[in-house]
Structures are given as structure tokens and as C-alpha cells.
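For this depiction, one protein chain was excluded, whereas all remaining protein chains were kept in their positions.
By letter and in written order, the chains are A, B and C; residue numbering begins at 1 in each of them.
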Amino acid sequence: MNTQPELAWNDVPVCDTFAEAFTTVGTRIIVTAISESWVRIAATEVTGYATSVIACDAEAGVEKFLSPEESPDGRPGVSLMFFAFSRSALEKAVTNRVGQCILTCPTTACYAGIPVTDPEKALALGKQLRFFGDGFQISKKWEDRRLWRIPVMDGEFVCEDRVGSFKGVAGGNLLICATNQSAGLLATEAAVTAMQAVDNVILPFPGGIVRSGSKVGSKYSALKASTNDAYCPTLRAETNSDLPEGTGCVYEIVIDGETFDDVQQAMCDGLQAATQLPGLLQITAGNYGGKLGKHHFHLAEVIAELKRR
Amino acid sequence: MNTQPELAWNDVPVCDTFAEAFTTVGTRIIVTAISESWVRIAATEVTGYATSVIACDAEAGVEKFLSPEESPDGRPGVSLMFFAFSRSALEKAVTNRVGQCILTCPTTACYAGIPVTDPEKALALGKQLRFFGDGFQISKKWEDRRLWRIPVMDGEFVCEDRVGSFKGVAGGNLLICATNQSAGLLATEAAVTAMQAVDNVILPFPGGIVRSGSKVGSKYSALKASTNDAYCPTLRAETNSDLPEGTGCVYEIVIDGETFDDVQQAMCDGLQAATQLPGLLQITAGNYGGKLGKHHFHLAEVIAELKRR
Amino acid sequence: MNTQPELAWNDVPVCDTFAEAFTTVGTRIIVTAISESWVRIAATEVTGYATSVIACDAEAGVEKFLSPEESPDGRPGVSLMFFAFSRSALEKAVTNRVGQCILTCPTTACYAGIPVTDPEKALALGKQLRFFGDGFQISKKWEDRRLWRIPVMDGEFVCEDRVGSFKGVAGGNLLICATNQSAGLLATEAAVTAMQAVDNVILPFPGGIVRSGSKVGSKYSALKASTNDAYCPTLRAETNSDLPEGTGCVYEIVIDGETFDDVQQAMCDGLQAATQLPGLLQITAGNYGGKLGKHHFHLAEVIAELKRR
Partner (left out) sequence: MNTQPELAWNDVPVCDTFAEAFTTVGTRIIVTAISESWVRIAATEVTGYATSVIACDAEAGVEKFLSPEESPDGRPGVSLMFFAFSRSALEKAVTNRVGQCILTCPTTACYAGIPVTDPEKALALGKQLRFFGDGFQISKKWEDRRLWRIPVMDGEFVCEDRVGSFKGVAGGNLLICATNQSAGLLATEAAVTAMQAVDNVILPFPGGIVRSGSKVGSKYSALKASTNDAYCPTLRAETNSDLPEGTGCVYEIVIDGETFDDVQQAMCDGLQAATQLPGLLQITAGNYGGKLGKHHFHLAEVIAELKRR
């Protein structure tokens, strides 16, 4: 890559490059529970172990928490987003995750966060999980939607029949280079906090951050990807480094979203927040030369957007 | 089951029955990070979506958090336990989970929580993940153990080569019957809090609690299990209920542990804590007639143990 | 009081009475910090020990958390409200609290959340705390406002010169009677969660709830107030109880707000949320016969408002 920074924001050099993201299939479900505390427990369980579709069944995360007023049943809730390679892979992942982590979880209910407009794009949710009710489940109309009331030990698990899906964008990203781990971590956390306030996006990695950036290919033929040595500070002397002088730490934020604009807004807000913290040497983004992913987020455009605000 | 309560503790009726648990394969890993906050993020991500080996790759949970003084590298840490049907299934689950959720997570390191005494029982951890280092990884002796230093963007991911495994006990349980959801939930949460203070056990379900108890079999031939209608309060009029009069809610706690005694201690502490709260009608336990699982935890013995304290 | 319930909401009986609240002086400050975690630490420290102006210097609490986009300086923030008997008591309390808990707290800044329109109603904030700078403090114009930059060990503490105040409403309340402590607690927590989503109000008691309701006067002449024995479930046999048959627990929520309508909206949302939970026997409100406090919140009007939604 070796892109020289030609841009800057808040006095931090920014490379004139782009983040390359992919088209993917996504959905959104709303989970409610008796208290915020149980909403959080349900959300972390059902979106756990879902960092990258390379080796997880889905990428998942919290879009936002909902107050009782905002939620479908007047209880505290959360909006969750899930992404996978295909509609069928997504259906399988979401149904199994809801079955293992929400059906089981005290007091929860589960609603569609994407309406079913095209039946071809719908994912079976209650439609499949209802059979757990062993014939005791009851169908319930709710405006033009269908809910299932599945008897469980603490009452009934209310679960919407189906949820819609959409063509989304996976893999928007920022790479934040800092003098050391502390500076890198706090600046990247600041970006994460700002991005989490953006609607329609999730950050699937732990705490929103990934530190094990990878390149395509490896010296071991069985592996398709390996550590991005050009971005490893400890390998500066041994490899062809892309890091600016003095870099002790790099963090990446990966963003999945409903639309191109959603992901770009998150990148804007994240860049703005990170660059207010000390110790940053450069901000850049990851791509594969532009041939693999359909969506290109140019940092020059991100900065132009910030200037327009 | 229809067991009449013949026992009691703190004035709550307790059925003279037993919890039936299974032999399983388990392991323990220690994860450390720069702060407690990042330890918690790593722990929830890597143990997420791991409630039941029926449909998850493993059952997993937090055993306990470690202070810097207690952890292997002087940083805040956490001890995590994982259980699966076989050593190979466990190895696959743990290695993929650590690769997706710890290798990726800012500042973490990963150590064996079970020493490798018998190489046959060891699980490959760093031994497998080191290849991500693309040849730049470095082996490091640590007393008689081997660590891998794998270059990543925030420095190095330190990961122990292998971790031991053990024959553990999965499926210890308590069933708590209450007048309504609120009483059931707070009493069961109290039991969970007490059990979480016990060493060598985890509670794999969300927040430690499962509300979707199941029976073997279903009217739908494709399903091997379905809702335990005898324990569903809303089905009292329609089914052969096992619930005491007035029951509005039942919660189950499932316990996985290193030994029979560990699980039994958790059951003792949980029963003691739950029965201090109001609104309980009965405590019982789940079994399959005693023929499927090797380990039987008799509630009479749990109460006898509490009396001896 | 002995008011018979003549109203109902979600099948829970509601007494046809009113909450009696007082005119008070209030203000709002905005605190920002480097991370959400430090915002929370600052907020809990500065609003601690501030439950009731009877024996604390102020009543204080979190109004709402602010995203970086919503906060004055692009960092995570929180809006805090404080109430006291008089403008001078409020100024003394807020300035001392900010001096002890915000000036001292890593990375924070402090802004007015009420503009200074009338200098007579303004409270000195940075105007007073600046002297800590020992002459090194610097005044900075910010539109038509004035900030002080006070040198501290981690850089500068930015603190607005003055903050406005308003005539507010203190002591809106709901009393929730339940069969037992668990049912009472979860229903009241649900009300608190709903009320916390309402703008311009705070709930000053711990976790938003008070369990030690008091009556005016005492058998001990030195005490002006004592336990409200008519609402103590354990005293039913010994006193003239106002509790419905079967009551095992009562919780009160006290609300302070900017206007009558703000407090009433919180009461509506709280009543709506609480009555969705099981185990409630009655909802009522506390008053002193209507002669002490200027603001009367009639539960009949609260229910009428809920019906209009």
C-alpha cells in the first residue's frame, strides 16, 4: 500500500486511500425483556462469537438500545443486526442463535426489525422455532404481522414469524496508527463510541476493534490469510513496513451497515472522534486494490463530508 | 415426574429427586488484557453463543475474574471454562473461538488454565493459531511451558502452545418454581450470584438461567426435544402438569463443572441463596430417570450438606 | 389516607389521589470526558449522596447520557440536574460538588446546561473554581459564553463561567404496592427505566427508588419525620394500615423535573411500565393533604393522559 498521507484532519495525517467493502445479506431483530439488565445479557449472548464470517456463522452486533417507549412491547429493548454471505446462511445462523440464546433467556421476546415486504427475502424465525412448542404454540395476528406464542417455563416466548432481509455493506474500515498501545486504544475507543451512536451500523469485532489485521495469503499453503506484517510494529525491521516512523500500535475498526451512506457516516463520525485524542500518527483504510469489493469509501470523501458539516 | 416435595429448606418445599448430569470433556483458559474492561469484552465475546452443546459448538462461561496479582502476567484476567462432547470437538471449538474472539481483541493474551500432563489429552491452542504469524511468530519457553508470540497490529499476541483437558460433569441443575416471573427471576438470580462465586464451575445459559426447559421427543417427528409442557405454567389446563398449585413461573439453572463435588457445592450454595427470597413454591431438579447420565445429584444430599455446614 | 382504589390501569387498581410536589430551584450541567466510562464515573461521584434536600445539600441525578455528536465538545457526555431549596444553597452545593468531583476527575470538562438569560438567576461555576488556577487560568469566549481553562496535571479543566437556574418541581411521586419484595422491586425498576428515558427529569434516590417512606412528625419530639407506618407491611397488625390486603412490599419513586408537564410525563410512563409486571396490588401517590406543595399530580389525570396516547 505504502500510501503517503496527503490529507489531514484535526492535524492528524490521513492517507488518500479507500476502504473496500463487500455486498452482503443482513437483517435486524428487536429483542425485549423485563429489564435493561436482561436485555444486555440477551444481546451479548446472541451476538457473541460473531466477529467475522470467515470463521463465524455470522457477523453480529448491537445497533442500539431502545427505551420502553421506543420498543414494540413497551419494555426495554435492543436492536441487533446480523450479516452473512447468503440469505440461507443468514437464516440458519439467526434462527439457531435465537433458538439457543433468546428462546432460552428469561423474559425475552423477539420481533422483526426489517419488515417482510418480499417473501423471497424473508427469514423464518418464529416460523421455525414455534415447533419447540410441541403443538401448544399459538399464532397471533399483530396488525399485518404474525407472532407465535410458544409456551416456556416462565410464561410464553413471543417470537415474530418471519423477518425481512436486505443487501447490506460489510467491511467498511478505518486503520488508526498511534505512538503506543495506550494512545491507539483510547483514540480507537473514542471512534467506536461515536460510531455506535450511528443508526443502521454495527461493529462486529470485540468492543468494536480488531488488532489482528490480515493480508490475503500466507507462506503456509493451507492458510488463505495471515498477519498483515506491513502493519505490525514489531516487524518493522524484518518486513516491508507501511507504518509511519514511530508507530507502536495500529487498530482497525470494521463497520457493517445497511447502506453505503450509513457506513460512510460512521467513518466520518469515527474519524472526527479519534482525531481529537493525542498520540495519533496517521489514519488510513484497508483495501484489496479495489477489485474484490464493490463499495469504496475514499478517506478524501470522508474528510470532504466532515468539512461540509 | 410428579414428585411430591418431602424435603424443605428455609421453609421452601424441596422435591426428593435428583439432577442427572453427564460426563463431558472440559478445559480452562486464562485470558488477560490491559484493563478489566477489555477482559470483560473478551470474555463475553469468546463465551457467547455457547449455551448448550445440543446446537452450539461448546458450552462456555466465566469461571472467575482474576486480579493482576492472581493472573499469569500481572494484568487483569479471567478464567474461562469450555465443555463439549469430545476432545476433538472441544479443540475445534476452543481454537476457533480464541482465533476469532481473542486473537482479534485488543491487548489480550491467552494462557492454559489446565496444565498439559498427558499429551493425549492436550488441545492445540497457540500450536495452531501461531500460523497466523506467517513465519514471524516466535516460540518462547516459560518454565516448562511454551508460549507463542504472534505479531499483530498492536504488538504481539502471546498464546500458550497447548492446554490440558479433563473429564468433567455437565448438566447439574436446579428448577425453581415461583408464584410469578418477578419472584422467580430474583430468586434464581440470587442462586446464580452465589453459584458464580464457586470455583471450577460455569453456568452456560444467558445470565446463568434457562427458561425453556425441554423434554425428550416431540409430536413433530423431526424434533428430538420440545418444550417441557409439564413445567409450563400456561399449559396447566391442557397438560399433565408437574407444577404445584399457584406456580406462575419456573426457572432452571444448569451447571457444568470440573468434578462432581464442584457441581454439588454450586447446587448447595444456589439452593441456600434462592430460598432466602420470597415467593418460592418449590425447588426440584431435572433428570431422565437416571439411565442417561452417570452423575446423580440428590437434593436430599444437597440439603444434608447444607445442614452439616 | 385510606383512599380506596377507584381507578385502574392494565388491570392494576389505582387510587384516585394525587402526588403533591414543591417548587424548588434547579439547574443542569453538562459534563464530558474522554470516554463513556469516565463520564459515568464523574456522573456517579458528583451526584452521589444527593437523595433528599432534607439532609443532603442537594438532590441530584443523571438526566441523560449524550453521544459525542450531541455533546458540546464532540466527546461523550452526560446531562446532570441538581435541585435545592434556594438559589444560594444550590450554587453552594453545585460549585462544591463540581470542585470536588469534576475538577478532580481525569479528562472532564463542565458546561452550562441552562443558558444564563437573567444574571440574577445565574450560578457561579468556573467563575468561582477558576481561582484554583492560581492566576494561570485563562478566559476563553465561546460564542456569547465564557469558558475558563484552568491548568491541571492532565492538561486543562475547561469549565463554563456560569450556569442558569430555573424554578422547578420537586417531589412528584408514585407508590407501588406489591405482593412481595421481588414483585415490587422489578415493577418499580421497570417504572424507573421508563422514567429515565424522559427528558428534563431526575430520580434522586438510589437506583431511582426509595423504600423508607416517611410521615411528618414522630413520637420522638426531636424528629420532624419518621417511618410511614401506614405503609409498612410488617406493621399491619400494630397500626392503622393504608395497605391493601396481601401487600408485602411498597416502593416509592420520587421525581424532580424542570416543569409540571415533565414530571407528569414521567409519572405516565412509569405507571404504564410498572403495570405490565406481575404481582402488583395497587398504585397510589403521596401527598400532605394538598396544603404544603403547590403542584398536584392527580393519578386520574395521569390515566386520562395514558388513554389519550
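Observations on the model:
In the analysis below, contacts are C-beta pairs under 8 Å (C-beta built on N, C-alpha and C of every residue); 3 or more make two chains touch, one makes a residue touch a chain.
What you are looking at is a predicted structure, and each value in this text was computed from that prediction instead of being measured.
If you put the hidden chain back, the residue from C:181, C:265 or C:282 that touches it is C:181. If you put the hidden chain back, the residue from C:7, C:25, C:42 or C:170 that touches it is C:42. Within the set C:115, C:206 or C:246, the residue that contacts the chain not displayed is C:206. Among C:29, C:50 or C:116, only C:50 touches the chain left out of the display.
Of the residues in chain A, those that touch the hidden partner chain are 37, 179-183, 185-187, 248, 277-279.
Although one chain is not displayed, its contacts with chain C can still be listed: residues 34, 38, 41-42, 44-52, 55-56, 96-97, 99-101, 103-107, 131-136, 150-157, 181-182, 184-185, 188, 205-207, 209-214, 218-220, 222-223, 225-229, 231-235, 238-239, 248-252.
The set of chain B residues touching the chain not shown comprises 34-36, 67-70, 74-76, 186, 189-190, 193-194, 197, 269, 272-273, 276-277.
The criterion applied here is as follows: only the chains that are shown with their structure count from here on.
One copy, chain A, sits rotated relative to the other, chain C; on C-alpha atoms the angle is 180 degrees to the nearest 5. For chain C, the chain whose average C-alpha position is most distant is B. Residue numbering at the chain A/chain B interface overlaps substantially, since over half of the positions present are found in both copies.
If each chain is reduced to the centroid of its CA atoms, chain B and chain C end up 40 Å from each other.
Our note on geometry: chain A versus chain C, Cα centroid distance of 36 Å, whole angstroms.
With each centre defined as the average position of its C-alpha atoms, the distance from chain A to chain B rounds to 27 Å. In chain C, 186, 277 are the positions where the chain touches two or more neighbouring chains simultaneously.
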